[in-house]
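Here is the structure we will look at.
Here the complex is missing a single protein chain, while all its other protein chains stay put.
By letter and in written order, the chains are A, B, C and D; residue numbering begins at 1 in each of them.
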Amino acid sequence: MKNTLQNKMVFQVEGLHHSFFTKKKEETKVLEGIDFKVFENEFVAIVGPSGCGKSTILNLMSGLLRPTEGSVRLRDKEMDTVHSSIGYIAQSDTLLPWRTVRKNVEVGLEIRGIDKTTRKQKSIELIKKAELEGFEDAYPHELSGGMRKRVDIIKVLAVEPEIIFMDEPFASLDVFTREILQKYVLKVWSEDRRTIVFITHDLTEAITLADRIFILSQRPAKLKSTHCIDLERPRDPEELKFNPRFIELYEGIWKDLKSEVEMQVKEA
Amino acid sequence: MKNTLQNKMVFQVEGLHHSFFTKKKEETKVLEGIDFKVFENEFVAIVGPSGCGKSTILNLMSGLLRPTEGSVRLRDKEMDTVHSSIGYIAQSDTLLPWRTVRKNVEVGLEIRGIDKTTRKQKSIELIKKAELEGFEDAYPHELSGGMRKRVDIIKVLAVEPEIIFMDEPFASLDVFTREILQKYVLKVWSEDRRTIVFITHDLTEAITLADRIFILSQRPAKLKSTHCIDLERPRDPEELKFNPRFIELYEGIWKDLKSEVEMQVKEA
Amino acid sequence: ADNNEEESVAPEESSEEVAEEVTEDKELTEIVVAELRSEFWIQAYLADSLGFFEEEGLEVEFVTTTDGPVAFQAMHAGSSHFTMLSTEPVLRAQDQGLESTILLSTLQNKPYMLIGAEGIERVEDLKGETIFAGMPGSAPYSFAVSILEKHGMSEEDVEWAQMEYGASLGALENGHVAAIYLRSTAKDEAAAINANIIVDVSDSQQHEEIYGTERYESSIIVGTKEFVENNPEEVQAFVNAIVKAMAWLEDASNEEVVEMASEHFQGRGITADQIEYLRPSLNPDGMITEAGHETIIAFCMEEGIIERDISFGEIYDLSFLTDAIEMILE
Amino acid sequence: MKWLNLTFTNAKELGIRLSGFVILILFWEFAVRIGWLNPFYTSQPTGVYYDLIEFYESGQLWRHTSVTLKEALWGLFFGSVAGIVVAFILGFSQNLAKVFEPLITGLYGIPKLALAPIFVLWFGLGIESKIIMSALLVFFLVFFSTYGGIQDIDRNIVRSIRLMGATPFQIKVKVYLPATVPWILAGIKGGLGASLIGAIVGEYMGASAGLGWMISYATSFFQVERVMSCIFILFMIGVIFNGILKTFERVLLKWRAPTDFDQPL
Partner (left out) sequence: MKWLNLTFTNAKELGIRLSGFVILILFWEFAVRIGWLNPFYTSQPTGVYYDLIEFYESGQLWRHTSVTLKEALWGLFFGSVAGIVVAFILGFSQNLAKVFEPLITGLYGIPKLALAPIFVLWFGLGIESKIIMSALLVFFLVFFSTYGGIQDIDRNIVRSIRLMGATPFQIKVKVYLPATVPWILAGIKGGLGASLIGAIVGEYMGASAGLGWMISYATSFFQVERVMSCIFILFMIGVIFNGILKTFERVLLKWRAPTDFDQPL
């Protein structure tokens, strides 16, 4: 949390409630009073049970959804539409099936009116980073699950957004590919002072990457607790595992999460 | 590997080669000579880099694809079509968007002509197991990513197939939900003598669940090595982590995988 | 009229009622007539409305088709018993081996007009202009050609446009064409768009000028040869009813005719004016003359509609008509 | 009428839906009044209104409308079923598709009115010929649409159901049919109009009643009002059909994520 106070606030989430309604008007309460702030150049991870409302929070913060109650403010302005300063790597596959890998990576650049050669250069570079050489001209249906996800990630990174939202981006990648991309994201984040909000189910990953971790409760989700990760940067994912502070943090968060589940079980 | 020799052989994979061709007839070599056997009541995990050909192996073993070369034999018969004795939890989302959760879970039972009340009973039971109560009548687009995956899993388990293929089934689930389902799969497997082939990127998961782990090399994939997991059963995922044999196995496999990656890097 | 209306709504029910009323225990014979709905066959509709068909033991249903030839083919295909159309297609079909028998004619000449747009008042004005008179080979087309030839021009001297008949008035007024063919009964419509009547052959003098005769009995009722030979009673009954209507029509006022026929000409379909315009062309007894026949044959051969001469006896059988006239008019 | 309640949830909704139509009518009347349009050819709404009343009071309106409606509804039914069935047969047999797809496209381009003599010959002048004509036109539209839908299906879903041991028939019923519903509905939406046109064309060929009969009769007598009355009735039938289809659509596609997001696109 070292920098948070002197840093400018990017997001201010206040009293966020959200419910979905089925066509028969039945209510599903998803969020029940969420408050938090995200500061400039912060790396925040959100952890919580499946189906608790993590993706919903990102949808609200990105302006895709309007909250039933409460507010999301981006740099002191109410979110009322989507902002192109936010890059959102969504949970579901959002590749354009009629575009090749390269064309998919370039789509954001096209939208911004970047010229052809710059586009090509950039996309080739990122495709290399994601270890997808040789598949530049493949269509999405010709890729493996993990490859598709990688294209999805670099497609968003290509436009170099100030703020990056990631919804379980690395879940379908093997450890090594994942590490490569984690390192790349860390590099991008630290070099260019990006702000990142990150959803993951992998505690190790969350601790390795984040400044703060928000733990959500079961649906309807409340913010159960916030953990500050005071590990030195730069962090090396591999070494970190044997760092005693890491293990301490891991166990603390684990217990926190576990108590939530047990409470749930008791209730039932 | 304790039981493998006296047990009957279920799958025999021999000299498996597979290539994909683009519409322009360009070749992508995916598998290059894979040989292995899977025995009755065995739990096999397949681990390998993203895009190496794991899903392709399952597609070949399930009869969805025909190999370019080599053969897959199921109980001594050449695979020439799909077999309903195999339940395949695929990597991509395969829910029927026009069916509610319950109806999706029941689809396999419907196909087998099971009567309505049994179907309903079974599906309700499984929905409970997957912690999806209250969403029986929700449509897939109203579910979170993890919830959708869970429906996908229990949809296949509902028909109680003899042989189960799973392609990264738990990747998008939080630790606790994942543990619940892992336990359930283990229970199903041990009680009813199922044969399971399992793809994962999570080594801990692979070691916790499997009898043997196949490590695949980079594309074009070869079978790099096979690790037998000689941990006692039943295994408790939580305790296992502190078991020294577990840690030993983990490190062995880790090194194995790492050497593969390093070789790759050297080559390049 | 009420009774008749009901009949058209529910023909089966009312036919039973009528059968009882008539007290002849005989069931009505169903007769289907394929036709083009037109006042040229007004006698047939009147025969229906006046109940003459019922008196003869027939129940007639009129089936309207797009085109005379279609109606005619429908009859030969067994879908109807009689067809009401022009003579020309019948002759052509006869030439091609589809044998028919013409029973009578409802008109004695062609109530056709050629009307012109502003500035087109005489036939000579048509030179180089575009005109509409139906398809080549149709009666209106040959009518227009005859007019041109009578005035020293040929088919090539004008442009021929083709269009839906209903569109012709609009085309004339908008200047797409300089002249169109129109039925003589549509004089009111012609007046409504300030068109000039160039030629009107319902006027017998003008008719003779163009065709060389006063008669040109081409609005006919026809049956297949086979049907006429095998069902003389039905044919006789049918002809009887029409002859009765012809007799009635002679004495009826225009308004009476309109009232009786309105059932078959809904809305403003028929007006007293139209009947008035039609009167000069009405065939009082349905007879077809040799002279008329020869004119038609000559014309058809000239136009290439038929290749051989078809004799009067081959195509007409007026015995039913003469019998009917004897029985009814005398 | 129950479905009307379902379709037009309230009067305001109905108002919006009909506003285009009302504006059209007003414009038409206006254009005639100030002399842009000549009522002799285009008639005018007030004239049509009086003619409709007369048409109605003479008892003829319902008679002709019901004839055409019956033909169109049967045509819509048979045509849709045939279109779906044939699309499914060709969609699953590459070879049959190769043989019949060009045939069907070719046949569609043949003007049906040109077939009048053959139609009358084979199917007579009764209601059958109109139903067949109507079904024929509907068939083509539903066929093209359904066939397109079959090509567009998500292969992963098909695979998963195949793997569960579904028979080819079960795959069709449980996957292809529901998945192509949006396509079939798009086809039927076109088919609504086509069914009416088919009935009308059939009546042109030869009939003793029906709106098509009335139109061709009224045209040859230059009764523009009556032609317009018939067109108005056909138009209203089309609108009502569309309303009913919308209700079906709502029920059949209730599984679909809503199309409107919180924000406008």
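Quick notes on this structure:
FYI, a residue touches a chain if its C-beta (ideal position, glycine included) is under 8 Å from a C-beta of that chain, and two chains touch if they have at least 3 such contacts.
Keep in mind it's a predicted model, so treat the numbers as computed, not measured.
Residue D:L196 is the one among D:V48, D:M164 or D:L196 that touches the chain not shown.
From the set A:N41, A:S62, A:S123 or A:S144, the residue in touch with the chain omitted from the display is A:S62, counting the whole complex.
Check D:V32, D:V86, D:I132 or D:I171 against the missing chain and you find that the one touching it is D:I171.
Taking the whole complex into account, chain A touches the unshown chain at residues 62, 64, 82-84, 86-88, 90, 92-100, 107-108, 110-112, 139, 141, 156, 159.
By the touch rule set out above, chain C reaches the unshown chain at residues 67-70, 73, 76-77, 89, 92-93, 96-98, 135-138, 159-164, 166-167, 169-171, 173-174, 176-177, 305.
On the side of chain D, the interface with the absent chain consists of residues 13, 16-21, 24, 41-42, 92, 94-95, 98-103, 105-118, 121, 140-141, 144-145, 147-149, 151-152, 155, 158-159, 162, 168, 171, 182-183, 185-187, 189-190, 192-197, 200-201, 204, 212, 215-216, 219, 224, 227, 230-231, 234-239, 241-243, 256-257, 259-261, 264-265, using the contact rule stated above.
The definition used in the following text is that only the chains that are shown with their structure count from here on.
Chain centres here are Cα averages; for chain A and chain D they lie 49 Å apart. Between the Cα centres of chain C and chain D there is a gap of 36 Å.
Once the centre of each chain is set as its mean CA position, chain B and chain C turn out to be 83 Å apart.
Counting partner chains per residue, chain A has no residue touching two or more of them.
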